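Every protein chain but one is kept in place in this view of the complex.
Entry: subunit A
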Amino acid sequence: MPQPPTAQTGMPQAGTPAPGGMPANILPAEAVPKDATLALVQARAAALGLVLPEACLPGIVSNTDLLGHYTALLEQVALPDLCEPAGEYTP
């Protein structure tokens, strides 16, 4: 059995009450069907020509769910068209 993503990753835990509260409409990472995430991981890996060792899959799936949780949280913000990325390239 894969460990919960937070215990394994040492990174923020999705779906737990966080300081200051978390929007209720964000699906906790552990609520995402693992089969669906596994399919997503395999599709993304194929797109990159990346062969994932079998032993890595449970951890990658857990981390992908966690990242998906944070992506959903960030996608809630409607950014104006004029809001540019913060990259700092100086020619």
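Here, a residue touches a chain if its C-beta (ideal position, glycine included) is under 8 Å from a C-beta of that chain, and two chains touch if they have at least 3 such contacts; residues count from 1.
Quick note on the criterion: contacts and distances are computed from a predicted model.
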item: Chain not displayed: protein name in its UniProt record ("Phosphoribosylformylglycinamidine synthase subunit PurS", "Cytochrome bc1 complex cytochrome b subunit", "Electron transfer flavoprotein subunit beta" or "AtzE family amidohydrolase"); value: "AtzE family amidohydrolase"
item: Absent-chain interface as seen on subunit A, which is shown; value: 4, 6-13, 16-23, 41, 44-45, 48, 50-53, 55-56, 59-60, 62-64, 66-67, 70-71, 73-77, 79, 83-87
